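Up next, chain A:
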Amino acid sequence: MNEVILSLITFLPLAGVFLLLFIPSENKGLLRGFTLAVTVVTFLASLPLVTGFVTNADYQFVMKMPWIQAGPFKMNYHVGIDGISLWLVMLTTFIMPIAVLSTWHAVEEKVKGYMACLLLLQVGMLGAFISLDLFLFYIFWEVMLIPMYFIIGIWGGKNRIYAAVKFFIYTMVGSLLMLVALIALYFKGMATGAPDFSLVNFFGMNLDPATQTWMFLAFALAFAIKVPMFPLHTWLPDAHTEAPTAGSVILAAVLLKMGTYGYVRFAMPLFPQATERFTPLIATLSVIGIIYASLVAMVQEDVKKLVAYSSVAHLGFVMLGVFALNQMGLQGGMLQMLNHGVSTGALFLIVGIIYERRHTRLITDFGGLSKQMPVFATIFMIVTFSSIGLPGTNGFVGEFLVLLGAFESNLRWYAIIASSGVILSAVYMLWMFQRVMFGKLDNPKNQKLEDLNSREIAIMVPLIFLIFFMGFYPKPFIDKMTPALDKVITQTRLTKPVAAQPQMLPAAMPHEQPGLESPAMPAGQPAMPGAMPAGHPAMPGAMPAGHPK
Partner candidate 1 sequence: MLSINAYLILSAILFAIGTIGVLTRRNAIVIFMCVEMMLNAVNLTFIAFSKYLGNLDGQIFVFFVMTVAAAEAAVGLALMIAFFKNRESIDVEDMNLLKW
Partner candidate 2 sequence: MLDNVWLIPLFPLIGFLINGFFGKKIKNETIIGAIGTGAIFCSFIVSCGILMELVGLSPEKRVFEKVMFTWIQAGNFKADMAFLVDPLSAVMIMVVTGVGTLIHLYSIGYMHGEEGFYRFFAYLNLFCMSMLLLVLGANMLVMFIGWEGVGLCSYLLIGYYFEKKSAGDAAKKAFVMNRVGDFGFLIGLFTLFWWFGSNANIWTINFMEIKAASHLLPYGGVVTIATLCFFVGATGKSAQIPLYTWLPDAMEGPTPVSALIHAATMVTAGVYMIGRMSFVFIKAPETMMVVAVVGAATAIFAATIGTAQNDIKRVLAYSTVSQLGFMFLAMGVGAFTAGIFHLMTHAFFKACMFLGSGSVIHAMHHALHHGHLHDDPQDMRNMGGLRKNMPITFITFFVSTLAIAGIFPFSGFFSKDEILWQAFSNPFHGNLNILLWGTGAIAACFTAFYMFRLVFMTFFGECRINSKVKDHLHESPLVITIPLMVLGFLATVGGFIGMPKVMGALPNYFEHWLDPVFELASEYGKTYAHSGAHYSHALEWGLMGGSICIAVVGILIAFTLYVKNTGAPEKFVSTFPALHRAVYNKWYIDELYDFLFVNPCKSFGNLLWKGFDVVIVDGVVNGTAKLVMGFSAALRGLQSGYTHNYAMGMALGVVAILAFYVFR
């Protein structure tokens, strides 16, 4: 049973698409209801993943079936999740029903196609997260583009065609280069005995530096575009601004995570030396992205664009944390991915809600909405503060760990500069909030706005819940991902010299740095022995620094 869950949730939406074709186009209610049902069922079906997940570094719920065997190539239908993908899969299945609900009435035209696109998108996203076969991953990675392209292009705003085409081609350029590297990697792997495209074959291959460099760059480019990292970000504001609410929500919540996920899953552990070499570059770009996007966000006139730029900044934090390459940073980065999915997803929902009512997103068209829409104001405020990273909300935990991790690694100065992004995020978010929600309700068009209806409340409540839950009790999330991330650290740091570690006083270093002593760590132990400072050998999972005796 266990091994089919992943395939089930991935292809359930596809089955949904086929069934959708038999529902008459005029029956919009049924179309929406059916799609909602499919996504909800998918979500429910994905819950066993959390409950059944054993906290270790192994791939779980694995299914491996031969798929293509031709010539030198062997591709398998090889799926499975570990702590890294578990939450991203959950995020995807969780966000989909919300996305479907979010444009319940906003999309009145071509409902059938719209719903089909949403479901197809889900197939692509889930597939990409669960693939353990590089080729399979690539297929899903590309498949994702198509429905998103249509969602933006058909149901988008005024400038939608430009945005859709830009989105598609921009992403395509990167991913095709990745394809080249991927194939080259396979041939390299074949030479050292890799039997198929399964990801595990390619770890620890000790490629020569030049090869690593270009392959890493190819992978990194594809992922950087998706993230998006400065200066490859310009497709994002356009895509976000033009996409319908559900599109923006999914784009922000899940699609962008593909990029950062790609780094963690592929680019870094596959090419450790190149990762080390390019860490300064990527950290620099991340930090620039944080500051830059924040400053640009500050002066945006369109709420949605502002949120889009804030996404760029947030993802900059993720990248910084990931490339800190220590437990804190990576866990923070992963958590920040989830947080960003929840908070920014919620922000886009909020923008969608007012857009639906007013058909404008210009900040200057609003003002004083708090008076007219108190419930909305409350929710908006919570989400805003989550996005700012207020302690107690989810945003804080991730951001804090990222900065801490970066600070503890070699990226200290980057961390310090990035921390100033914390100030800027407060500036642009609160300024926007103030202009939209505070002040006098003097625009007559705003005076008749209705507060949230029950559907809108229903979509916001789970997100609000998560905002606080992850803010106050992120432990279950972190715990489940820890072993897998430790493995990533081990794989990526395999060849790293000790000198790259933080400076230590010789007298005061009784412990090994994480991951150095046991590169071939037996996966499956509850906590990574290699990741524990030897000072606390007997305390798996919990290591409060004791009082030095």
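One rule holds in what follows: a contact is a pair of C-beta atoms (placed from the backbone, for glycine too) under 8 Å apart; a residue touches a chain by one contact, two chains touch by 3 or more; residues count from 1.
How these were chosen: all candidates are chains of the complex that A comes from, given by their letters.
Just so it is clear, the model here is predicted, and its values are computed rather than measured.
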item: Candidate from this complex that touches chain A, chosen among 1 or 2; value: 2
item: Chain A residues touching candidate 2 - in the complex, by the definition given at the top; value: 166, 170, 231, 233-235, 292, 295-300, 326-328, 331-332, 368, 370-371, 374, 381, 385, 390-392, 396-397, 400-401, 403-405, 407-408, 412, 415-416, 419-420, 422-423, 426-427, 430-431, 434, 437-441, 472-475, 478-479, 482, 502-505, 508-511, 514, 531, 533, 535, 541-548
